[in-house]
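A single protein chain has been removed from this complex, and every other one stays in its place.
As written, the chain order gives the labels A, B, C, D, E, F, G, H and I, with residue 1 at the start of each chain.
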Amino acid sequence: MAERTLATLDSSIISRLPSSSQILFHAKTQQNLTFSSLATSLGRSEVAIAALFYGQATAFPEDIKTLSSLLKLEESILKSELEQGFPDRGRAGPMPPTEPLIYRLYEIVQNYGYAYKAVLNEKFGDGIMSAISFSTKVEKEVDEQGTWAVITLRGKWLPFTRF
Amino acid sequence: MAERTLATLDSSIISRLPSSSQILFHAKTQQNLTFSSLATSLGRSEVAIAALFYGQATAFPEDIKTLSSLLKLEESILKSELEQGFPDRGRAGPMPPTEPLIYRLYEIVQNYGYAYKAVLNEKFGDGIMSAISFSTKVEKEVDEQGTWAVITLRGKWLPFTRF
Amino acid sequence: MAERTLATLDSSIISRLPSSSQILFHAKTQQNLTFSSLATSLGRSEVAIAALFYGQATAFPEDIKTLSSLLKLEESILKSELEQGFPDRGRAGPMPPTEPLIYRLYEIVQNYGYAYKAVLNEKFGDGIMSAISFSTKVEKEVDEQGTWAVITLRGKWLPFTRF
Amino acid sequence: MAERTLATLDSSIISRLPSSSQILFHAKTQQNLTFSSLATSLGRSEVAIAALFYGQATAFPEDIKTLSSLLKLEESILKSELEQGFPDRGRAGPMPPTEPLIYRLYEIVQNYGYAYKAVLNEKFGDGIMSAISFSTKVEKEVDEQGTWAVITLRGKWLPFTRF
Amino acid sequence: MAERTLATLDSSIISRLPSSSQILFHAKTQQNLTFSSLATSLGRSEVAIAALFYGQATAFPEDIKTLSSLLKLEESILKSELEQGFPDRGRAGPMPPTEPLIYRLYEIVQNYGYAYKAVLNEKFGDGIMSAISFSTKVEKEVDEQGTWAVITLRGKWLPFTRF
Amino acid sequence: MAERTLATLDSSIISRLPSSSQILFHAKTQQNLTFSSLATSLGRSEVAIAALFYGQATAFPEDIKTLSSLLKLEESILKSELEQGFPDRGRAGPMPPTEPLIYRLYEIVQNYGYAYKAVLNEKFGDGIMSAISFSTKVEKEVDEQGTWAVITLRGKWLPFTRF
Amino acid sequence: MAERTLATLDSSIISRLPSSSQILFHAKTQQNLTFSSLATSLGRSEVAIAALFYGQATAFPEDIKTLSSLLKLEESILKSELEQGFPDRGRAGPMPPTEPLIYRLYEIVQNYGYAYKAVLNEKFGDGIMSAISFSTKVEKEVDEQGTWAVITLRGKWLPFTRF
Amino acid sequence: MAERTLATLDSSIISRLPSSSQILFHAKTQQNLTFSSLATSLGRSEVAIAALFYGQATAFPEDIKTLSSLLKLEESILKSELEQGFPDRGRAGPMPPTEPLIYRLYEIVQNYGYAYKAVLNEKFGDGIMSAISFSTKVEKEVDEQGTWAVITLRGKWLPFTRF
Amino acid sequence: MAERTLATLDSSIISRLPSSSQILFHAKTQQNLTFSSLATSLGRSEVAIAALFYGQATAFPEDIKTLSSLLKLEESILKSELEQGFPDRGRAGPMPPTEPLIYRLYEIVQNYGYAYKAVLNEKFGDGIMSAISFSTKVEKEVDEQGTWAVITLRGKWLPFTRF
Partner (left out) sequence: MAERTLATLDSSIISRLPSSSQILFHAKTQQNLTFSSLATSLGRSEVAIAALFYGQATAFPEDIKTLSSLLKLEESILKSELEQGFPDRGRAGPMPPTEPLIYRLYEIVQNYGYAYKAVLNEKFGDGIMSAISFSTKVEKEVDEQGTWAVITLRGKWLPFTRF
């Protein structure tokens, strides 16, 4: 399955995404670019770029210029798609997720939610880990036991205000 | 708020947990032990220990001996609570989570689910990151911008079988 | 991100809104107008104007005239869109909200709902704060701790009738 | 209805709250104290105090001392109830709320959610108003049109990180 | 707001209604007719006529003739739309209703449901008030306290059969 | 079925109601009183009294005195149950209602919701019929076609504020 | 499996039923009576008697006397359980039913619902088959193809009123 | 309402049905045929024919020939619509049904589900009444009390296997 | 983890199971018996025996005798628990399952549901695989790639009746 290396846009979810998603994914397939190569060029995380493609994150001005050149899309078109407006997040897929890959992440929250809370509370006090002032990345590790995916979530700790 | 450093068991969720949860949390409070100190003694991740307390993970024989000594609980009692049976996972809290800290983790899955899938598929092919052959940890980082929580998820990559 | 100052209409929610929403948002983008400038011209709250654009509030006759001139839309077209009919409210987005910004407001109701009720009941007796005989506004405050959003909700107190 | 000025704890929701809620509400009724008088003594918002009573907020060490004296509860008992553990928020009532007073707040989010988002995005950029680094208060206004409840929500603005 | 006196059909709910709804509402707007004037001409309740427009009630042969003349629609067209088939009721809007006006009616059922049942059972025995052998009307009352809407529901009492 | 004239409290819903409900219903059965006779003595609507019994409405001071005498309950007990606190409404039964009698009322909202909205909007403008500044009653009519239940809903009209 | 001929009450659903259910089922088991024999003695349908046991139907005065004698329960006890109050129907089991036998009935409604509606509308006009003015019975048929259960539903036809 | 005798296809449910449904219903209206007359010609139950029209049942080869001639549809077209593929059942309408006629059937399952189970278990043992090896019919009865709809459900009894 | 070989009953699900479940699981733990050894003695499938313990299957007379002897429980007690009544199936756990092991089975239905249907329809025609006239077993296979669980489902094919 050596050739299958590009994520594309499933037509059945287009109606839940902004119009930019179709344009971006189409150009990415045309240029045969992975999120990894795009991320390297943009100096950002692959997950952020994929989120941008799914309309779940913002393109910054410098991103638009680079994307336009990498994706061979006219900058004016990309600008009109990406420069105005603010992402309407969270509607790309159903919750609970039906997709097995995404469900596993959901299951981690379901099973370890209270455990994370207890550990975070003991380490940081009463508060939350921000999902906004936040970054995430995906890495691959290979050892004698097999191949491992490593996802890192890094968020600012916000204590509850006393008021 | 210097004194508040121990996570305890909210009485309103006891009915959703195995009987061991009450015994373990009570002893932990009595002995004034954090998950961090327990984890160090057991040579395991804090999240795993907290999950064990919430009935979401298994105690291994060596864990029971150590826990018995740390928590000042008779080994025979701990054994009868923890040695037989298998965790009935996933019922500790509601989904979507109403707790703000746990909700933020859920929101990360909701917002970045497809982005993770696209990046993982491009990096690893068609498959999933296992939530079973899996480990996780929580770390604290402090920099000039503030305090950060870092959660690492590490799971074996399982490709879909061709059949 | 200096240029990103205009909220636009995400194409994926158009089917849940009245036809006027598309016309209004399109003209707003064309004229490069913020809700703030529109609100100032109309002498109304920004939130009310945005609600009007999303089909969640009524345009008054004086509003239509002003909007027509600000948005460079023929008054007859605006009239036919906005003068007849009554808003069919509450269907713009899902509940619980998946959008992180809107979810935070939902979370405030979820966490503080009973607290608001207890305080309002003690202050006013048995009744409700009207969401109809109601106004709301958004303000920005900056202090040494950062930037703050301040939302004010002001509703008539309605006591339950004795019957 | 002059006498009815104290919010009490409905026995039918006790099972969803921590054990401290019953103790606190009972003492409050015994001492005939309103949230307003408690808040004044503690130098905090009434809503925060009510949230603390419902197990949705943390008592700070200085609060426990004052509460003990106002509520005529032994400090050691209050300490054991309030000093350890971290609130497990968000489970006090159902969502959508069935209580008319709380529903009105939910309805405001439902009707004006996108309008708030559009106005906040235009004023602050891509981000959210924090519900954690957050305070809120309730005020009463009386004018010739009647009596008004005014709820103020004030949260830190958190921009989405570029990563 | 003197001009706003006509209810129209929100385009976003058309897909949930029969094709006749669009034709009827369009003609009503063209002829500038209220449900009140239509009801008077047809000798029926305004609510019944509005229900007919929303595809929730049947047109009787005598109604079609009169509607055709009032709405300036060819009788043959109206006949083909309204004379065959039977209403597929109950799908016009979501339940619980998100529309504030409709929600208030839902809330009355939610709050007073058991009270109605207790009173009706004591007055009539074990049975129900029919919603089929049923009529309803809306009236306006004005007194010194303000303007009042009065909705009357009148249904046949059906006792449970002993079998 | 001549003897069955008293509504009683089904034990399976007690956990959803305040403690006063059991006391009131028990005394009503002991004294063999209908809601009709209680309402006459109190000068209130039967529905209001039944709602009070189900914890969905407030007892006024004058009501407590009369109820105490009619139900042969010590006034001090009734006072402690009914004088403090505020009803936590809307949780007595499930929605959608499973009880056939209550479901019929729900069905009326489901089928005629938009029709009521259209008629009310045309008669009163953009607003709602209050369910708070509200009264309701149940009447019995008998004619040659059978027995009819007539429910009247009367609520203040509240126009949406222009802000 | 010759001995298994008595339906009993599963203890895990007792909390959803009135207190009479336990008493009736217990006595039925003690007296080793089937619903069939009870129904014959009472001159009613087996389904009605079973529904009465599950608190979904009313006992008539003549039923109480007979039941008392058949079940060897003091008439005064049965009277106090069954003579007052009105069934609070529809909460015995979850919907959709998880029980395979009950699910099959649900599935018939799911699959054939529109077909029944079309056939009934063509046969009777616009209306419903009453589930209140209604009786039902279960019969057993055996032929060369096997054993068949036959359920008959008989309800009064109620046409929608023209109003 | 003498003319209204034909059930037609509500355009708002077409998207949930197979393409054959539109063709069949359209032809039925053109030929002015009731399900009753179709059923007589085909020697099948009216409910089965209506289910076939709604895509909830299979047409047998002999049915296609007869339907083609009755509906004046070319046999080749009918064949291509009805001869291949297998019904994808159960998605024609929402559950719980919002349509009052279909809801009544659902309510019968909700209210009498456990009663049917108890009676069937006592009569037949541990098993279910099949909804697959199953037939059903609708009949009309008229007596001095009015008009009655009688629905018969007849399914094979399947005992649970001992394994 | 050599010692952990016995499945026990999680106390938090007891309220959803019949009273026999506790007795059976307790005795099984006392006698240190696996489902495998019980199944061998009873000549039945392990899954059937486990289902019997969870109240999801029937004990046959011969099973009771053997179970009594294996579990060292008096036959009369077992008889009174298991000989009367019929299982009330399907309520042991939530759906969708939150338990990871059970969720995987649910996911197989979710992902392969239509594929199974297409293959079964092509192989057998229009019908279903019975879950009643049905047996199932679990086997273990070990090969060079690891350890495999093999679940076999075997159900009678039931064709839809032509009626």
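Note that in this section a residue touches a chain if its C-beta (ideal position, glycine included) is under 8 Å from a C-beta of that chain, and two chains touch if they have at least 3 such contacts.
From a predicted model like this one, the values you see are computed outputs, not experimental measurements.
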item: Interface partners of the hidden chain - shown chains only, full complex considered; value: A, B, G, H, I
item: Hidden partner chain, touching residue among B:Ser11, B:Gln31 or B:Thr58; value: B:Thr58
item: Selected from H:Leu52, H:Ala131 or H:Ala149 as touching the chain missing from the view; value: H:Ala131
item: Touch with the omitted chain, as defined above, among B:Thr34, B:Gln110 or B:Thr136; value: B:Thr136
item: Subunit I, residues in touch with the chain not shown (by the definition above); value: 1, 4-7, 13, 34-36, 46-48, 50-51, 53-54, 56-57, 89-90, 92-93, 95-97, 99-102, 104-131, 134, 136, 138, 140-141, 145-157
item: Hidden partner interface residues of subunit G, rising order; value: 96, 98, 100, 103, 107, 110-111
item: Touch list for subunit A against the chain that is not drawn; value: 1, 3-4, 6-13, 29, 94, 97-100, 103
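The rule is short, and it goes like this: only the chains that are shown with their structure count from here on.
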item: Chain labels contacting subunit C and also subunit I; value: A, B
item: Centroid spacing, where centroids are CA-atom means, of subunit E and subunit G in whole angstrom; value: 34
item: Interchain centroid distance [CA atoms averaged], subunit B/subunit E, Å; value: 54
item: For subunit A, residues contacting two or more additional chains; value: 48, 57-58, 60, 86, 89-90, 95-96, 100, 107, 110-111, 117, 121, 125-128, 130-132, 134, 136
item: Pairs of chains found to touch, sorted by chain label; value: A-B, A-C, A-D, A-I, B-C, B-D, B-I, C-D, C-E, C-F, D-E, D-F, E-F, E-G, E-H, F-G, F-H, G-H, G-I, H-I
